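The structure appears below as C-alpha cells.
With one protein chain removed, the remaining protein chains of the complex are shown where they sit.
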Amino acid sequence: MNKLSLLTNGIIKENPVLILLLGTCPTLAVTTSAVNGLGMGVSTMAVLISSNIVIALLKNIIPDKVRIPSFIVVIAGFVTIVGLLLQAYAPEINEALGLFIPLIVVNCIILGRAEMFASKNKVADAAFDGIGMGLGFTFALFLMGSIRELVGSGAWMGIKLTAELFDPISVFMLAPGAFFTYGCLVALINYLSQGKAIKKTEFGCANCASAASCQLAGKGGCE
Amino acid sequence: MQEMMIILFSAILVNNFVLVKFLGICPFLGVSKKMDSAVGMSLAVIFVMVLAKAVTYPIQTGLLVPLQIGYLQTIVFILIIAALVQLVEITLKRYVPALHQSLGVYLPLITTNCAVLGVTILNIDEKYTFFQSLLNSFGAGVGFLLALVLFSGIRQRIENNDFPAAFKGVPAVLIAASIVSLSFMGFSGVIDGLFGH
Partner (left out) sequence: MKTEDMQAEAVQVVAVKASSFDELIKPSLVLLLICLVVTAALAFTYQATAPVIAQINTFNANIARGEVLPQGEGSFSPVNAQYPENVAEVYQADNGAGMVLTTMDKGFGGQLTVMVGIDSEGAITGVKVTKHAETPGLGTKAMTAAYLSQYQGQKAITRSAESGKTEIDAITGATITSNAVFRATETALAQYKSLGGAR
C-alpha cells in the first residue's frame, strides 16, 4: 500500500467510527458540541500516532507473551501525557471531556491498530496509518458534534445560528439524541452505498481490541 | 443507610453507566443479542468492577496520593485491571471450572471495557469512602446488567420487524438504544423523591 492510500483508507474506506463501528463510547459521549468532538478527535489522534510509531519501533524487542500489557503501558503513557498537556494548555476542552480523556486508553481503535497494524508494519507506514485513522475518527466526531450542537442548541462551534428562529430540540444534547444521531448517520451511509460500505450487519467481537486474547472472537463472537 | 440507598439506586438508574454515561457501549451493543450471554457478561462485569475497586482504592489513597504521583493513576489502574482479569481467569479455570465455563469466556473482553476503568476513576473523582466506592461500583455493575438484559429483550423483538432497508441491522439497534435511554431519563429526580432528603 502506498502512503496516500494508507491515509485515505482510514478517513473514508475504513473510517473507524462510521464504517468499522469502533470507539462507540467517546463517539456517543463527548459529541455534545462540534468543539468537543474536535478536541476528543485530535487528542485521540495524537495518542494513536505516537503509540503506532513507538509500537512499530519496538515490534522486534517486545516478546510475544507480554505484547498486550506492553502496548497498554505505552498507550496509557501517551494518554497521560496528552491529558497533562490538555490540562495545561486547553483547560476548557479538558473540563468538557473529563473522564473520557483517561478512557482513551481503552479506546478499541488504538489497541486494535497497535495489534493489527503497527506491530506488523514499518514505522513510516504505522505513522501514516495513525494519521489516517486519527483523521477519520476526528472527522466522524466533528460531524456528530456539529449535527447534535446545531439541532440540540441551535448553534455551531459556539456561534448561534438557528437558536433565535425556533426552539432547539434539546434532547439531541442528551443521551438518547446521541444514539439517534449515530443510528441515522449509519443508516445514511447504508443508503448512499446501497448497503455495501458497512460490511458488519451486527456489532460483534471481531474488531474488539481484546480479540487477540479472546478465544471466542475467532469463532465469530460470544453469541 | 439512606445515603447508601441513594448511592446504590443513583448508580443503577439515574446515572446508568451504559445508557446515561456511555460507558461500556461496545459490550452493550455486541453481547446483547441473546439473554443468557448478556447475563453472563454482566455478572462477570459486576464481579470485576467490585474487585477492581477494592484493589485500586487502597492503592490510590495509600500509594498514589501520599507519594504525590496521582498522574500515574491511569497507567496503574489499567495494569491492575488487566492483571486482575488474568488472575481471576486462571483461578476460576483451576478451582471452579463450572463457573469458568459460564463466566470465564467473557473475562478477556473486560480488560478493555471502559466501564471498569471508568468506575475506578469516577469513584475517586467523587471522593467516596471505601465502602461507598464498593457500593457505587456494585450499583454501576447492576445498572450494566439491567441495561443489557432489558436491551437483549428488545433486540429479540426487533429482529423480525420490517425496517426500511437502510435502517436494517446496526441503525435499528442504535435507534432502539436511543428509545431505551430516553426511558431511563425518566428516573432522574426520582431517587430524591423515593428516599427523601
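Should a chain be cited, it is by its letter among A and B, assigned in written order, with residues numbered from 1 in that chain.
Basically, contacts are C-beta pairs under 8 Å (C-beta built on N, C-alpha and C of every residue); 3 or more make two chains touch, one makes a residue touch a chain.
All values derive from a computational prediction rather than experimental measurement.
Undergrad: Among A:Thr24, A:Asn107, A:Asn121 or A:Ser153, choose the residue that contacts the chain missing from this document, as touch is defined above.
TA: Touches the omitted chain: A:Ser153.
Undergrad: Sort through B:Leu13, B:Val31, B:Ala52 or B:Ile75 and give me the one touching the missing partner chain.
TA: The single option touching the absent chain is B:Ile75.
Undergrad: From the list A:Asn9, A:Gln87 or A:Thr162, which touches the chain that is not on show?
TA: A:Gln87
Undergrad: Hey, which chain B residues sit against the chain that's not shown?
TA: Residues in contact with the chain left out: 10, 14-15, 69, 71-72, 75, 185, 188-189, 192, 197.
Undergrad: Mind pulling the chain A residues that touch the left-out chain?
TA: 58, 61-63, 65-66, 69-70, 73-74, 76-77, 80-81, 84-85, 87-89, 91, 152-153, 168, 170-171, 173-174
Here, only the chains that are shown with their structure count from here on.
Undergrad: Find the geometric centre of each of chain A and chain B from their Cα atoms only, then give the gap between the two centres in Å, rounded to an integer.
TA: Whole-Å distance between the two chain centres: 21.
Undergrad: Which positions of chain A touch chain B when the two form their complex?
TA: Checking each residue of chain A against chain B gives 21, 24-25, 28-29, 68-69, 72-73, 76-77, 79-80, 83-84, 99, 102-103, 105-108, 111, 171, 174-180, 182-184, 186-188, 190-191, 195, 198, 200-205, 208-210, 213-216, 221-223.
Undergrad: For the complex, which residues does chain B have touching chain A?
TA: Answer in residue numbers: 19-26, 29-31, 33-34, 37, 41, 71-75, 78-79, 82, 105-106, 108-109, 111-114, 117-118, 121-122, 125, 164-175, 177-179, 181-182, 184-185.
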